[in-house]
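Only one protein chain is missing; all other protein chains are in place.
This part shows subunit A:
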């Protein structure tokens, strides 16, 4: 009989969890889920050696372990610190952590333009979420920002260095997934930039994955840039038998009608790619006939991407004009009358999907 593995007991924000030795604090928190999970901009569980750089996942270790209960003197990067038995960690329950995180968000946004309205990553940007949840309403930085020209690094990828937060994820991706690394971090300090060595192009089989791992809009898909906003597209799970044996062939097609605007790998709830895909699947298969469509992808309701395409939504069969016997509805509706929608006892957040007139009586207890 195999010997039972000893698990470490860890407490994160007063919630206990048991994890295997060697687990990081971040992954232990992910096991609990919810708000106790620290944000991570540079850590990527699928990429070896990533993490520790952005400092957004800093947490306070208030008790080191049962054996050595001393607290750690500084905040630690939860993505790179492994748990000890009896460790106690404070994330959102520590004002010190929240203050430090606010500072990190401010630092990250010093040189990151708030051009979300024109950025291709808007709606699925980790920094956008991070600044919404932990940032301040305004910056105190009064100086010029660093700017770069946009460059095409290869046929399919555009680098907009101005938006880059130097998380190194794309460097690890290129290093670990492709057979030839042609880009990395050049220069030092504030002058650091992602760049290709001597005008090389990124054209390896799996290089498109750098777009998926980029937490911001620094690396974008040239075949899909500016073609549509992500919340207007309908994500659909699909697969194909890819000739590339390293490619899983399982993707998400981002469609409008029957047109495929872009193809990405499938991501888990922490925004991390489940299985990496090859460039052929990503950039060249833009016809529905190339794919076996599995069905609509479930998107977390809080995400802006879920806007407009809930699973199980019922399309009305007739138009208002038809209901109104051909009369123009504008002339018939009194917009000043009190609507049930505005009644405070109606809690819209309890409705699974867009509100429908039949929902209100239900929420009011009327069947």
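FYI, a residue touches a chain if its C-beta (ideal position, glycine included) is under 8 Å from a C-beta of that chain, and two chains touch if they have at least 3 such contacts; residues count from 1.
We adopt the following convention: contacts and distances are computed from a predicted model.
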Listed names "Decarboxylase", "NADH-quinone oxidoreductase subunit F", "Acyl carrier protein" or "Urea ABC transporter permease subunit UrtB", with the criterion being the UniProt name of the chain not displayed: "NADH-quinone oxidoreductase subunit F"
Sole residue of A:39, A:135, A:195 or A:217 that reaches the chain not shown, by the stated touch rule: A:195
Options A:4, A:149 or A:258, residue touching the unrepresented chain: A:149
Contact footprint on subunit A, counting only the chain that is left out: 51-55, 58, 74-75, 77, 80, 99-100, 103-104, 106-108, 110-111, 140-141, 143-149, 151-154, 161, 165-166, 168, 185-193, 195-196, 199-201
